[in-house]
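Since the structure comes first, as structure tokens, the remarks are kept for the end.
A single protein chain has been omitted from the complex, and every remaining protein chain is retained in its original position.
Now for chain A:
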Amino acid sequence: MALPPPDPQFVLRGTSAAVHTLHFSCGGQEPDVPLLFSGSENGLIHIWNLKTRRVDTALDGHGRNSVYCVETMGSKDRLLSQGRDQRICLWDLAEGRMSVMDSVFTENVGFCRCSLLKVAQGRWLMAMASKALEEVQVLELPSKMSVCTLKPGVGAKLGMPMCLKLWQLSCGSQPLLLAGYEDGSVVLWNLSMGKALSQLICHQEPVMSLDFDLEKTKGISGSSEKVLSIWSLDEQQNLQVYKTHKLVNAGISDITIRPDKKILATAGWDHRIRIFGWKKMKPLAVLDYHTATVHCVSFSDHKQPSERLLAAGSKDHRISIWSIYTQT
């Protein structure tokens, strides 16, 4: 007799706007407090203290335009946020400061979240959708120099890039980019050559979100249709469909694989969060708490496995925090 799904451990209220993006920063040592960063539709970035479960600070850097991506760069003092005002802001939050150090003007009016990759100490690569319709630009931060621009070939009607993931097999190897596009295909790009290595049509509808497991070179993508697509990368850097999983209701906003690669979570348009086992895509749980579409899910980076959390942000202005499958 299976147990009924668990309730959230707690729920964060107070954003008063739809939550579009979440990011944990819980890896620090005592006395550092575990934090959760959230970006909302009203342009504010809230920094939640997970001990007191209240907002510590609210950052306003995008002028009331929706913030759809937040990421920390190395530590909790460096934050990157991307908003609908076509800007990517780099924040300095050390010692209580709340200032924008630098910003990048992307000239892109889409919703594609940027992707960060640390290549060396103090050096980062950031991939973002750029001004032209189908292009992805990769910049080096903090110098903001353009590393390359990835343009699909003439006649390949890929549409807008919808989601990006930069990765490298190991430190020092060449970085690669996985990009999901509006026409439902996922493309693997080689940054140094600026060429596409492989393209795979995973969905009939735009790819909403994707995530990739480096160790198994297996990835998963979700779209606005009812199917999740799991694909793998072989030695020749070719993408191949591994399997597909059919969902009950259509529409996935976000997918994320837990850092220990055991489970993954999907945020659905049907207000539900689904947990699957990553190895075999075994459905594990359906978490039904939210009353509107769930925009984002994120796993925490706690050092202690038992403290690990899952956060989900939804259009109903709530962030639900779950503690699920923490024993493994």
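Some notes on this structure:
In this text, a contact is a pair of C-beta atoms (placed from the backbone, for glycine too) under 8 Å apart; a residue touches a chain by one contact, two chains touch by 3 or more; residues count from 1.
Everything below uses one rule, namely that contacts and distances are computed from a predicted model.
According to UniProt, the chain absent from the figure is "Telomere length regulation protein TEL2 homolog", selected among "NADH-ubiquinone oxidoreductase chain 2", "Nicastrin", "DNA primase large subunit" or "Telomere length regulation protein TEL2 homolog".
Contact with the chain not shown here comes from a single listed residue; of A:Pro5, A:Gly110 or A:Pro142, that residue is A:Pro5. Interface note: of A:Asp60, A:Asp102, A:Asp288 or A:Glu307, the residue touching the hidden chain in the full complex is A:Asp288.
When the whole complex is considered, the residue among A:Val109, A:Ala132, A:Met193 or A:Val241 that touches the unshown chain is A:Val241. In the full complex, chain A makes contact with the omitted chain through residues 1-6, 155-157, 185, 199-201, 232, 239-244, 248-249, 262-263, 270-272, 277-280, 282-286, 288, 325, 328.
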